[in-house]
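Here the complex is missing a single protein chain, while all its other protein chains stay put.
Our next item is subunit A:
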Amino acid sequence: MSAKANILQALRQGLANAPGPLGDSDYQAAIAPYAFTHADAVTRVKQLLCAAHAEVIDSTHDTWPADLTRVLQQTGMPATLLAPQTDCTLALRAYWADRHDVPSLRLFDQAIDCWKADLFQIDAALTECEGAIAATGSLIIWPTPQAPRTLSLVPPLHIVLWQTRSVWNTLFEAMQQAEWASRLPTNALLVSGPSKTADIQQTLAYGAHGPKRLIVLAIDEPCP
């Protein structure tokens, strides 16, 4: 018999005398402690992200390209990677079109296999996010064909645009209310700060393997 058949047979035998499958769980404990108003939720996300060593910059729908450009200028004009076709890329490229004091730009417009080594030389990348989770200060990154997943992983500086109207109290509520189970992308992510490790004598160090810096542009707009 195959390994699969043997394993399943052993497990089914093990259940022979069991009382049957357990019923559904009461998930109240995952929800109850985290009831926030929208404003409190947004504030909490910002506080927790800052506590996790991320940098949060308050911005608006109209001013974020300028705010981002200023940050990049302060950071030494890193070569910046953008998803090719997202709205934020279009807005930023329009803003940068007639300026010359802006960083050099690279579009992620071909399969990684063709330029993997070059990708590892890029300094910064910009992505959007699906929203944030107030309980833990996490950003939901939802890569798409237009916004590849290495954008938020390989470059040492990761910049995220977060529309603050998208915020859930808990991961549980995000999964349930936004119906993740029926529409998951190839790779969904929660990001709650820059890469870190405490593997050497419990001493916290940032920039282990992922981005060393995480900058969040929080685009505050009234909740619809």
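In this section, contacts are C-beta pairs under 8 Å (C-beta built on N, C-alpha and C of every residue); 3 or more make two chains touch, one makes a residue touch a chain; residues count from 1.
As a convention for this text, contacts and distances are computed from a predicted model.
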item: Candidate names "Carbohydrate ABC transporter permease", "L-lactate dehydrogenase complex protein LldF", "Protein translocase subunit SecD" or "Putrescine-binding periplasmic protein"; UniProt protein name, chain not shown; value: "L-lactate dehydrogenase complex protein LldF"
item: Full-complex contact with the absent chain, from A:43, A:86 or A:150; value: A:150
item: Residues belonging to subunit A that touch the chain removed from view; value: 2-4, 6-8, 10-15, 17-18, 20-30, 32-33, 48, 52, 108-113, 116-117, 120, 135-138, 145, 148-150, 153-154, 170-172, 175-176, 180-181, 184-203, 205-211
